[in-house]
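Shown here: the complex without one of its protein chains, the others still in place.
Take a look at chain A:
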Amino acid sequence: MAFTLYSLLQAALLCVNAIAVLHEERFLKNIGWGTDQGIGGFGEEPGIKSQLMNLIRSVRTVMRVPLIIVNSVTIVLLLLFG
């Protein structure tokens, strides 16, 4: 497996796209990973599941706009340069 930095960027872009595509209402709530089902109060340490849900929610919120830009740029570049 020979990696170039470009393949790392491509893999990262695809992973972030995959996280961004998870729909809040149709999918995450049905498997119990919705963001309003996770916050367990301020007392104890949050478990792995709530940490993961927080991570997914924050990635989706933060990366929504940059993903649009980066995806468009990637599509144009791939169309032009193959």
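In the analysis below, a residue touches a chain if its C-beta (ideal position, glycine included) is under 8 Å from a C-beta of that chain, and two chains touch if they have at least 3 such contacts; residues count from 1.
Quick note on the criterion: contacts and distances are computed from a predicted model.
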So which of "Protein YIF1", "Sorting nexin-30", "Dolichol-phosphate mannosyltransferase subunit 3" or "Neuronal-specific septin-3" is the UniProt name of the chain that got left out?
"Protein YIF1"
Contacts of chain A with the absent chain, listed as residue ranges:
1-5, 7-8, 44-48, 51-52, 55
